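Yeah, one chain of the complex is gone here, protein chain that is, but the others are all in their spots.
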């Protein structure tokens, strides 16, 4: 028997199954640098050790999305190598700060399976957790993917569909230990707008666009040790339904997060992802734009320095977001991503006002 | 009012105005690695901790141009987001060594404004200074940019044009503290030519060429957190006068500096930039070549181990520099850059002779 793996097929998954993923990984300042330069990240807490220290942290932490992609990447060879599509995310929580130099590994539990009526694919629901070198959980999320069956004739399993929360409740968001935004320097951060300046329902066009190059998304995806073939193998992809390599959906997430700095500069941390959908695949040459809407606000109990905004960010390709194109309302051929998440943001409104260093 | 910024327009600048720029940034060995690999840097003091230590430094310092671009990048969202062109640089001085792990921020002062006769653009002069986490100034420079007016009907301000030095005087150049080139190992460095081997008027064809890829200049420009749209947004650029993305002028500077190693291998530090002009824009697919001329030599008072060469480097696209094409003498359609700068170089001629350990 060959020792090379073709990955798991739908028949290989059953509810309750536990998977310990390869490969352990130390995330270094080198990884942070590459991640930042691939997307143009500018959030100051992750950009500057000195700024992070002025917020009570020991150094600039690893960007939440970088951590997410590193953990996600570990699950790919076991969960989604034969996936037709990433269908959605839910209950993604960032549980503890992650620092350059930490070593991460990941485990998953299969929490649902459901064969599709076509008999050739099925949906697999998995809860994945990332751990650091102390085995502390740093991140947990659910995703579901459509996976090919190895053999169309194999019988359908009893369907199990997990009950998933629509949103992560605001009072379950984790504020990083020792974080103190009372001295947050708005001038250095690039915007005077804090938690108290945003209104529920407010929409923001983030204006700027960023064009994706083939080398960029490949380097980014390999940075996460994500092995999904659709992103790397141009020959194989010629016979796919896209006819070409497609961009890892997480790359579009990162570009949207980076572009959202212009309007959400003080959205310092992603605390949770409530849900997300890759509405259409992206490819090299696409130019990504995005807009955001404030869906909700959560006052963190006992804190005047930090609050949480629930934000929806929609990313498009090749068309400006000045008109706030909404895939929930209309045809959405140009929409790439519809993401619902919580960010932690400093409060400047009342006692927490922080103009200084 | 939207919280996303469209940047400042000509009307927003007035002489004496001070700007504190976002975003603070720690430059790590990861940033250094990416910078080096994007351009092929080989100057030994910046390449090797061991070599830097043999020159009296605590470790390999951050390359002067990397520092320049990081500080420059911070000024873009405030100064040149609506710039039509970067017109020139002057009085750029490197004031103190910068080390991996240092955190940088930047402030600028507007030192001149002058509306153009067309009434739709104006020139803004800005002096920008970069600081480390101790608030020590590490770099200072003047640049002037042509910026669009928001409203053509707004009245022209009283013109102020600053007096700028043609060159940074040699006796104002800063030799990094503790630097000692008396043990500089020429064999390891790759060339036996030191300060005393160069003659004023000497011209050097650096021979080699390097072709620019779209992904490379985008990654480089994002590494500096430079947000200028012309480098990233292919859709927007279709309607620009170039019709496509153009390369950040600083990327051409870096390629020229890297290529100049072949002929100026011991030009260990850029100590100052006297002036610079982006003669033509570069685009993906252009192959960069360059040549240099020694404009002047400065003996550093009290030092036998180090001297300063004033060098002019001209970069071209798609044509070899064997004929030393000169934009000051002729048609210069193929010239990209004309840069006048001071480098610090070890002296091997007399008592400082350093054949290394």
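The first chain written gets the first letter, and so on, giving A and B; residue counts start at 1 in each chain.
Criterion: a contact is a pair of C-beta atoms (placed from the backbone, for glycine too) under 8 Å apart; a residue touches a chain by one contact, two chains touch by 3 or more.
This one's a predicted model, so the numbers in the text were calculated from it and none came from an experiment.
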item: Residue of B:214, B:233, B:305 or B:340 in touch with the missing chain, whole complex considered; value: B:214
item: Which of B:44, B:230, B:249 or B:346 contacts the chain that the document leaves out; value: B:44
item: Touch criterion as defined above, residue of B:30, B:130 or B:325 at the omitted chain; value: B:30
item: Among A:53, A:116, A:140 or A:225, residue touching the chain not depicted; value: A:225
item: Chain A, residues in touch with the chain not shown (by the definition above); value: 2-6, 20-26, 28-31, 33-34, 77, 101, 103, 105, 133, 213-216, 218-220, 222-223, 225, 227, 229, 232-236, 245
item: Those residues of chain B which, in the complete complex, touch the missing chain; value: 28-34, 36-40, 42-44, 47-51, 60, 187-191, 193, 197-198, 204-211, 213-216, 219, 262-265, 285, 287, 318-319
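Just so it is clear, only the chains that are shown with their structure count from here on.
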item: Rotation, 0 to 180 degrees and nearest 5, that superposes chain A on copy chain B via CA atoms; value: 120
item: Distance between the centres, which are taken as Cα means, of chain B and chain A, whole angstrom; value: 36
